[in-house]
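Just one protein chain is left out here, and the rest sit where they should.
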Amino acid sequence: MLVHKTPNQPTTKIRISPNLVFGDTSPAIIAGPCSIESFDQLLSIATAVKKLGAHMLRGGAFKPRTSPYAFQGLGEEGLKIMKKVGEMVDLPIISEIISTDNLPLYSSYLDMIQIGSRNMHNFDLLKKVAHLNKPILLKRGMAATLEEFLMAAEYILKEGNSQVVLCERGIRTFETSSRNTLDLNTLALLKLKTHLPVIVDPSHAAGNREIVAPLARAGLACGADGLIIEVHNQPEKALSDGPQSLTFKQFDSLISQI
Amino acid sequence: MLVHKTPNQPTTKIRISPNLVFGDTSPAIIAGPCSIESFDQLLSIATAVKKLGAHMLRGGAFKPRTSPYAFQGLGEEGLKIMKKVGEMVDLPIISEIISTDNLPLYSSYLDMIQIGSRNMHNFDLLKKVAHLNKPILLKRGMAATLEEFLMAAEYILKEGNSQVVLCERGIRTFETSSRNTLDLNTLALLKLKTHLPVIVDPSHAAGNREIVAPLARAGLACGADGLIIEVHNQPEKALSDGPQSLTFKQFDSLISQI
Amino acid sequence: MLVHKTPNQPTTKIRISPNLVFGDTSPAIIAGPCSIESFDQLLSIATAVKKLGAHMLRGGAFKPRTSPYAFQGLGEEGLKIMKKVGEMVDLPIISEIISTDNLPLYSSYLDMIQIGSRNMHNFDLLKKVAHLNKPILLKRGMAATLEEFLMAAEYILKEGNSQVVLCERGIRTFETSSRNTLDLNTLALLKLKTHLPVIVDPSHAAGNREIVAPLARAGLACGADGLIIEVHNQPEKALSDGPQSLTFKQFDSLISQI
Partner (left out) sequence: MLVHKTPNQPTTKIRISPNLVFGDTSPAIIAGPCSIESFDQLLSIATAVKKLGAHMLRGGAFKPRTSPYAFQGLGEEGLKIMKKVGEMVDLPIISEIISTDNLPLYSSYLDMIQIGSRNMHNFDLLKKVAHLNKPILLKRGMAATLEEFLMAAEYILKEGNSQVVLCERGIRTFETSSRNTLDLNTLALLKLKTHLPVIVDPSHAAGNREIVAPLARAGLACGADGLIIEVHNQPEKALSDGPQSLTFKQFDSLISQI
């Protein structure tokens, strides 16, 4: 398998910008809101997280929501806002693509393309995104086994694109006191089995901002190559995932801990 | 929500052919191989299951496989074979679509379109398939909650297509002595909450043909509106899902039990 | 293993009374309240379920409750009430024992001893109860695998007591729309692997009386040798498990369906 590492093979470095190389010694920090809501909102957040130490800006333009009546994102307009904001604050940008429509156009706005948990098994999307030859962040499905997660990455590598970063974001278990159980057992095993960088998403695992920082520290201590964190200027007014979004102050505190 | 039933609302009848109406009093029986492997294979199986009492022929042409190196199905050629075989044995046909490419063409071969478990959360696919105005069999995701399953159906109904049949096919749990735990609790709750017909797939839940028949009987006793069963002429040589495919003799025995 | 069946070995018959033989052709029906609350309550329920067709009376005297502040049962007084009521209505009685204290005394009141889910792994209790040489109903732990369940029974058989009836009562999964997912996959496999009778507890699986009847029908259709059902004269006032207890009318309806 292309994803497997040989003995002593180092982690593959995936370079996004001079300041952001996944798999390098210092952890990559991606931060931003769950959803792009407006130019002003994104600029405010991007300016803050850049200043506080983030290396990349995240933000959702196409949101796969459980209910068809929930906010579905700003679509292409969101990507345009994001591109402009990224240039203004000098941060590379990442966003999720959920459809194969307009792939070349949509991906042209982005420095890295995210495949979300709900689409980890969408092999058609994986293959078509692979062909864009852009770096890809592949999130683990909520109920995907370690083996299935690696095989999803293999679908991309097999198409000739080896710029894949894996993301552990919590699995669905019987425990409902938090959103999804961050599976650091699998993170530790992934670091033994694959040469691809692996980052951790403590925000979606937590579902509650009170425990994002301890989970972030735990992920890095366990060997993660980086973090992706939801941060919002007004979490209580966020159109999605407000309860798990950090305030600027909390993000500042988190950065100082790691 | 469009999927919810009002008190005393009867199950919505979804008519595929004179002999197949989902939601009617007698259970709908769909049978066939996991994958369409050849014209001869499919004709052999279709002839047998028709004679033994099936109302619809199933068979996979596009297979979403965990590994990119596993057999991926015959693609459009499989659909053509299926259309011909369906006409020869006079059975309506159902197959899974996994990509939005060529949707009108591919769906034109079929009497009913299946959305598989791995794509239950692929909202882009759900919406585009909805617009074809064909009956849809929507399988529950392996780790989807009852609420998420109903919301996935709502994505289709919201687009104006109410010909949706739900399919419970087992959920991922800690128990690995079988493939996926058939969740009849949720079947029973679905029958209380939605007016859509709900069928059961005991083959994928079982992963082992020895327990397909008891699970099929259980599903119907619990109120299912039908069954979808994997049957193969030579299960030990099947290109996929052989261990859970019934022989003709076992399928005959199952039909006589229900 | 003593629990395993040889090819074609019939189910072991466990005789409690002339009207109740587990493993015989007709299903064994155990019914009664979650907790014994008073003599009048139990007599009312016992009279009703006897008339409606139950073969054995259930009722809890020692209740293992999640919170130490919840009603813990009437203790020995409850067993005395139960013995008297059982004699009055001519039904054998079963209750759970949760401690090794006073085992000979407490068991002397009972016709069958229940080991609850929380104690399936309490091997000390299993061994000591085994030595009483009374029939035992062993409930599956909420997160016990099929193999662990059989090994718990093996602890009892190894001590020389082979009068063991297994009970599938639902497993803990991510799905919280019902209490515990009734695992009929494992029931079907147990019927293939062990000669011990296996019954189903749809009440604890459901957690909601609306779906007890469909789950009970499903269990029997899947091959269960009997049912254990919670029934209460005033479910809305029950001291425990009210929401999943059937009314007399619902129990009557269930019996007529099976």
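Think of it as A, B and C in the order they're written, each chain with its own count starting at 1.
By our rule, a contact is a pair of C-beta atoms (placed from the backbone, for glycine too) under 8 Å apart; a residue touches a chain by one contact, two chains touch by 3 or more.
The structure displayed is predicted, hence computed values, not measured ones.
Visitor: Tell me which of A:145, A:234 or A:247 is the one touching the absent chain.
Guide: Result: among the candidates, A:145 touches the missing chain.
Visitor: Among B:158, B:172 or B:217, which one is in touch with the chain left out?
Guide: Considering the complete complex, B:172 is the one touching the chain left out.
Visitor: Over the whole complex, note the residues of subunit A touching the chain we left out.
Guide: 143, 145-147, 170-178, 180-189, 191-192, 205-206, 210-211, 214-215, 217-223
Visitor: Using the document's contact rule, name the residues of subunit B that touch the chain not shown here.
Guide: So the residues of subunit B touching the missing chain come out as 143, 172-174, 176.
Visitor: Which parts of subunit C are in contact with the chain that was left out?
Guide: 64-69, 98-101, 118-119, 121-125, 141-143, 147-148, 151, 154-155, 158, 172
FYI, only the chains that are shown with their structure count from here on.
Visitor: Can you compute the centre-to-centre distance for subunit A and subunit C, using the mean CA position of each chain? Integer Å is fine.
Guide: The mean C-alpha positions of subunit A and subunit C differ by 48 Å.
Visitor: State, to the nearest whole Å, the distance from the C-alpha centre of subunit B to the C-alpha centre of subunit C.
Guide: Distance between chain centres: 35 Å.
Visitor: Listing for subunit B: what residues touch at least two other chains?
Guide: Residues 143, 147, 172 of subunit B each touch two or more of the other chains.
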